[in-house]
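Written below as structure tokens is the structure these notes are about.
What you see is the complex with one protein chain gone and the rest in place.
And now, chain A:
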Amino acid sequence: MGRRTHTERDLTMIATRDAYGEALAELGGENDKIVVLDADLSGSTKTGVFAKKFPNRFFNMGIAEANMVGTAAGLAAVGKVPFLSTFAIFAAGRGWEQIRQSVAYPKANVKIVATHGGVTVGEDGGSHQSVEDVAIMRAIPNMTVIVPADGEETKGAIRAAAAYKGPVYVRLGRNKVPSVFPAGHQFEIGKGVVVVPGTDLTFITTGLMTAAAVTAAEKLKAEGISARVLHIGTIKPLDKELVLQAAEETGAIVTAEEHSVVGGLGGAVAEFLAETRPTLMKRVGIHDRFGTSGKSDELLKYFGLNAETLIEEAREIVSRKK
């Protein structure tokens, strides 16, 4: 299904937020219970596509995220399926306690789709680069946390979120990212995907780092290192089966995410394996610091969020196995 090899890989670049805008507008035509809220960023989050098509079901709440979250909870309480969007830093950050109290605690059917996650926000700088949203959303009971790898997976994730009854946090990015999955890829909440098979180590990755891991695995192959790439689209609930299998079969794990290594995917995998099967591990991500201004590709390099870092970590961890 979602699994593919290098030869099949296409080089289409699409921003996950663009895929979201398209998917949401499409879903809006299928389900009239879907309503959309934004906080003055509908052009950037791409909810504007839905707004144009279904103006009556779109609510611009102005620059007031806390109220937006509560309003969405109220809409859900009368049977609507609200999607709310703004940048990750404002959705998860400003809206955290509202999400906790008004959405997750009552298990309200609210979908929080946060765009501009991570450092690829770029020039706007550290104030706007959310490096902790996955961690703080993951800590909330009842919350499902999804970080798609590409446009195709985003479309599936949005569809799955709409079909699921309960709170969902989906983290998307600003920039165009390479495709990992083929058209029509079926997304299932809580299921990881082995994108590249391998036996010496496993890259457990999420978001745009999955494409980087595929590149790293290809290069490592030439060195005789067989790297598996396990994409985790749903950080919570974690696909424990595939993570445990990776630990058992490859004995070394390198996690990678465009997020702090504290509490995100790396944290989730470490917590799980520490209690079930302690395994050699490295966490690639942002090491407990804030972002900074720069071009997004410069920042990915600056923070070591690329195939080169993954290759170095893979070599190192494989050498430690021996």
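Here is the rule we use: contacts are C-beta pairs under 8 Å (C-beta built on N, C-alpha and C of every residue); 3 or more make two chains touch, one makes a residue touch a chain; residues count from 1.
Note that in this section contacts and distances are computed from a predicted model.
Taken from the listed names "Multicomponent Na+:H+ antiporter subunit A", "Transketolase", "M16B subfamily protease" or "Cu2+-exporting ATPase", the protein name that UniProt assigns to the chain not shown is "Transketolase". When the omitted chain is restored, the residue from A:57, A:174 or A:228 that touches it is A:57. When you scan A:16, A:45 or A:71 for touch with the missing chain, the hit is A:71. Of the listed residues A:15, A:35 or A:113, the one in contact with the hidden chain in the full complex is A:35. Residues of chain A in contact with the chain left out of this view: 35, 56-57, 59, 61-62, 64, 66-80, 82, 97-98, 101-102, 105-108.
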